[in-house]
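Of the protein chains in this complex, all but one are displayed in their positions.
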């Protein structure tokens, strides 16, 4: 059933929707925070990087599962 | 089942919905932040670029999986 | 199964929904920012263009996948 | 399967939902911005036009794919 | 399969949901803006007309596709 | 398949959901605006009428398509 | 297929959901506006009536289509 | 197909969901308005009654269609 | 098809979801209004009762239809 | 078809979701109102009880229908 | 059809979703209210208990129906 | 039908989604309340514990039903 | 039916969505609270830990059920 495998891979990579919205929210407030307190930009960028890396990780989990589905279940 | 493969590829590229909304939110607050603190525009643009690049990446994961589905599972 | 291919292409191009909403949010706050700080309009427009271009890109991914589905999977 | 092709075309043109909401949000804040700073109306209108054109483009992608589905997959 | 064609046409014209909500949001803020700055009503009405015309266009795309589906795919 | 035709007509007229919510939002803010600036009621009513007419139009598109589906596809 | 006709009529009359919410939003703000500016109640009631009539119209479209489906497609 | 007729009647009466939420929103703001301006309670109650009656009407449309489905399509 | 009749009755009574949320919103603001203006509690309670009765009515429509479905379509 | 009867009973009792959220919203604002005006706690509690009883009733309608479905349609 | 019975029981107990969110909202505002007016904590706790008990009851309805489905319809 | 039993158990345990969000909302406001009034932390923690315990209970109902489904309906 | 078992396990572990959002909301307000009242960080962290542990528990219920489904129903 190759067709349903494609559907499964498509569903898996949709995990990135959450990361895309989450990173956008984080970036929006971080740029607002830099405007309010420019001298704290180093600390804000560190927090932003930490959060974005962890959020991006959830998108990568989805990507990895999608690739696994295509390679292993074909 | 070529039809379900097309559905799978269509689902996969939908990952870009999150990135589209996320980048929009990030840009909206960044332009507001530049208006509030124009001299911090360099730092704000850096944070915006970082966030948008990571969010765009989630859309690209979806695009790559959609292309993989079309090429490998056909 | 030509019918499901059409459904797949229709799903793929729906990626533009996120970009449409995202660009609208970004534009709304950018025009507000220009009203608040008209002399920063150059920098605001640059940030707006950057964000809109990246968001538009996610819509184009969906468009490209929809065209690929129609051409390659027919 | 002509019926599913019609469903696919109907799904594709739904991309305009995002553009419709997005343009509405952008216009709402732009008219508010003009009321707050009437002398900046030229710059606000430029930003509004840029954003609306890009958002409208996502609706046009959906329209084009819907026409392609009706013409090519019939 | 005449039935699914009817479903497709019904889906296509649903594009107007976005335009309906979007035009409502735009009008709501425009009337608020006129109340705040009555002498700018000309400029506000121009922006409102521009946005509503573009949003209405997305509804018309859906209408056109629905008519095409009924006429061409019957 | 008369049953699916009925479902299609039912879907088509659902377009009015967007118009119903949109007109409600527009009216709510317009009545607030009249309370804030009663002497601008003429201009506010014009903007409200323009927006409501365009939003109502999207509901009418759905109504027309629903009637077309019932008459032509029966 | 009498069953699906019933489902179609049920879907059609659901158009009233939008009108129900929209009229509620309009009434809520209108009563707030009357409390803020009691002497403008005539003008506010006119705007409220205009908006509610147009929103109610969308519910009536759905009702008419539902009756048409029951009478003509039975 | 008696079963699907029951589903159709169940869907039709769901129209009341919008009216239920809409009446709740209208009542919430009306009671707030009475607290703010107790001497305007007559006018507020009139607006509330007008809105609630129109919203209730949408629920009654759904009820009527549900009864029609049960009686006429059985 | 007794099973689908049960599903239809279950759907019909779901109409109460809107009433449940609507009554909750109305009560929340009414208790806030009583706290702000305790001497207007009589008028607030009347408005609350009016709104809750009308919202409850939508839930009762759903209940009646559910009972009708169980009794008449069994 | 015992299975679908179970699904119908499960759907029916879901009516409690609206009551659960509505009672939560009402309680949240009522406790806030008591904190703001402790001497009005009697009147606030009466309004809260009235609203919660009516919202709870919608959940009980769902419960009754679910029991009826299990007993009468088995 | 044991499988669908399991699905029905699973649906029924989902009623707890509304109670979970509602109790969370009520608790959040109650703890805020205690912080604002610590000497009114007794009255706030009574209102919170009343609301939570009624919301919890909706979750228990779902639990009871789920147990009934498993025991009686097996 | 072991497969649908697994789906039913999966649905049942999803009840925890409401509890997860509800506990998060309650905790967020409680920590804000402690920051505003640190000396009332004992009372705030009691209210938080009460609410979280009741919300957690809804998740446990779902867990219990899921276990019952796996053990009794297998 | 091994396939539906996989779907059931996938549904079960989705319970973590609520916990993920809830913990994020709780953490966001807790970090805001620490910034407002740094000397209360011990008490805030205790409340945060309590809430996060209970929310995490709902995710673990889903994980346990998913593992049970894979092991016992295979």
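We call the chains A, B, C, D, E, F, G, H, I, J, K, L and M, going by the order they appear; numbering starts again at 1 in every chain.
In this section, a residue touches a chain if its C-beta (ideal position, glycine included) is under 8 Å from a C-beta of that chain, and two chains touch if they have at least 3 such contacts.
Predicted model only: the values in this text are computed from it and were never measured.
Where chain A meets the chain that is not shown, the touching residues are 1-5, 7-12, 14-26, 28-30, 32-34, 36-37, 39-40, 43-44, 46-48, 50-52, 54-55, 57-59, 61-62, 64-66, 68-69, 72-73. Although one chain is not drawn, its touching partners on chain M can still be listed: residues 1-32, 34-36, 38, 41, 44-45, 48-49, 52, 55-56, 59-60, 62-63, 66-67, 70, 74.
The definition used in the following text is that only the chains that are shown with their structure count from here on.
Between chain D and chain K the centroid-to-centroid distance comes to 42 Å (mean Cα coordinates, whole Å).
For the pair chain A and chain K, the distance between C-alpha centroids works out to 33 Å.
Annotation: 9 Å between the Cα-based centres of chain B and chain C.
Under the contact definition stated at the top, not a single residue of chain M touches 2 or more other chains.
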